[in-house]
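This report refers to the structure that appears directly beneath it.
Missing here: one protein chain of the complex. Every other protein chain is in place.
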């Protein structure tokens, strides 16, 4: 399903080498001022053209508003934003028809869509669609800040490690030196949340955030608060002691969530990002046409460390989740 | 929202110390033979009455069918199963009204539900509702096996670590010796999946599984395949090489998922379980009535290592996800 | 799908001759006082035991709360209400296994559920499940009245015609005299709605109301405002002229809805109710076992004019729709 969200509803579409990628957002409050300039910073953070270790594909990434904006404000009707694909070099991908690239969706796409998938540049599976998530995040943040309960919320994600190193520049340099791609670790922190976001069981805050987060390609794990380390702790060490009637706690092992609900402390979670599948190194794969294994070198322009571009996308999907929940919160708090 | 699933739809209800906990499952195929006996094994695995380190609460946990069964078979109409609560000692929980237990949902429940929550034994937040998830898992597994594409699917979860030790019995003994609760690590493996379960982006297989998994209380993290370790790997080491036209790979760092879609290899994921919040040790908390911090000892009957009971619940929610996706799969594969 | 509603979510279950019928309502505000007495009036209106032309089946129809109520107030957790089935005479229905009753769901149920359906008394298709809708309507009305925007809303449905006669008592007497069942016409009027309920296109107020209304068995048509008569009018006669800035109009041909959205005038719609399928008269049907047509007399206890019992059910589903929309309204009106 190309949809996410109950109240703030995202619907993405598009392919890497089709005419455009885009998103329709339904459930936007009317009266939010919105212009192309609002998207510039986050889109630039996502674009990697200048940084070492990022793809050389150059796109303007200018948002084009097809609907839902009038005289510079959201109208309350569905908001559709598209980004044109201009810098396409589809011939790099002719090979994919023959042999699936290791680590990519080529193989499963062919099976799931019975051979009719657009295979160029990963088609609909391309990381290029994260541009739509970033656009949604911009709208989500603005919407969130229009609510009294959301106006102080800030969400920030940073790259903690790259290539296994805390010094992330060194991690990227290692990748460049090795001529190989590397993974990374990204942490997201949200401040200013009201108590009460999330639901018991199925729509716990962790459930919904992780649902959104795993829609970002290359994410392999998520942990909240102390996370995996909690498995080795005792209860008396792990429990966060309440300090006052606001719910502030002395420690934050729970990462700001109790019983699936935001508890008013800082929301903290980390995600593991796998190394970019498109490593420059030659790799083995299986060629169904010949029935033989063969070595391939993946063409196309790719990031050596996709984790470099994850923070802004992670913030974006998190803001989408929070905006969605704040709309609900508003409805149930008279 | 108390609902999970698009086609195989779960709706849970109930409180720890109310008359019962229960679940309505909609979207069940007619004609599946179903009796109380079918639930015995999984319910016994979830019950902890006999094992060291598990709660002394004794419940019969007999499924009562309110609807959807006729002459021993599912009818295709909504299937409602309830479990009565008999062994209730609510007076243990009078204290909760005054002071929220550290690590529990007491504080957030009070805020979210503005003081009207059933606070006895955690109310609707109680782990007792996982009994309903286990019941759903039994039905899901049976449904899954009625489909050609699902008949060979097996799902198994095991406790890998308790109290930070690979020897889990030693880990539990450590907890008993310390008089404290401990966490654990659980791994789930699924074999026999067809290629093609999951959707690009929002309903990736990881998204939907993690959504379900974080509905289980006490889960703090999830990782697929190599997971967090992938963040420190290179692409050429992490990529799984295809060996033949079935998509079988030489390694399984991806844990059986490519581009959010099952790739036909074993599905593997691990979850971190925090130590039970109700440690026997005395703990500090804040008493809003007095405006002072105070030491409490949590009453009630609790597990020292809730991770002991997680494997069957983890299997159950996984089977629910897979059944749901197989129904969809069936619709799109003519 | 056994579910209705986006925010105020209904999930029904049960069969006519199973242990009970019931409903889980999710999305209920905490703090609404609720007791069995609150349901008495509406349940009595729905029950037909005393009136001429209604079924002689006698049920206590006492609501049993399985979850979501604590100390007399809703908790905010899922609210489950069941009604036990006591006065069951299943042997009346043995015949159905052989020959489908004309006008009933017996035939389609057998096909859809491939022979596994509970056929006794119509099983899950029974009008007895409207008891659950009535219960939901009680909760919806209370919830609606807790909102500022909903506190003045009143919804009233009346039987306009029975057996084709404006004098409905005469219409019922006609049915008794003929020994046949008759249909009826029911009108529903809602006052006090705010402007703005409903959405453009897919979730127009008419769309959502009609969706709910056609879930009531025996409804064959619905019209809003002037309805079918509008097809023969001119635009200048049909358009409602605005009289002031509140949107009050001189006429109400539109029935209180413009562009799919409530316009602040009285909401008016009518539904056609078919004659009860279980007429006392002998009828022809086809016996698949013998391959022959045969005459049957439908046993069981039935209403001669089911339309008598429709008004309270119609009010109930309407109140459920309005409560659902008011929750949404609250979220989008700061």
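Lettered A, B and C in written order, each chain numbered from 1.
We take it that a residue touches a chain if its C-beta (ideal position, glycine included) is under 8 Å from a C-beta of that chain, and two chains touch if they have at least 3 such contacts.
Note that the coordinates shown come from a computational prediction; the quantities given were computed from them, not determined experimentally.
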{"item": "Identified contact with the non-displayed chain, of A:2, A:173, A:191 or A:287", "value": "A:2"}
{"item": "Candidates C:18, C:217 or C:311 - the one touching the absent chain", "value": "C:217"}
{"item": "Subunit B residues that touch the omitted chain in the full complex", "value": "6-7, 29, 76-77, 146-148, 200, 327-328, 330-332, 334"}
{"item": "Absent-chain interface as seen on subunit C, which is shown", "value": "1-4, 6, 10, 12, 100, 102-105, 107-109, 111-112, 122, 124-125, 129, 161, 163-164, 175, 178, 180-185, 195-196, 199-204, 206-208, 210-215, 217, 219-245, 247, 253-255, 258-263, 272-279, 281, 283-286, 288, 291, 293, 307"}
{"item": "Touching residues (missing chain, whole complex) on subunit A", "value": "1-3, 9, 11-15, 18-22, 24, 26-27, 30-31, 65-68, 70, 73-80, 82, 112-118, 123-124"}
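The working rule: only the chains that are shown with their structure count from here on.
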{"item": "Graph separation of subunit B and subunit C (steps between touching chains)", "value": "1"}
{"item": "Subunit A and subunit C, separation of their C-alpha mean positions in angstrom", "value": "44"}
{"item": "Sequence positions of subunit B contacting 2 or more other chains", "value": "1-3, 12, 112, 124"}
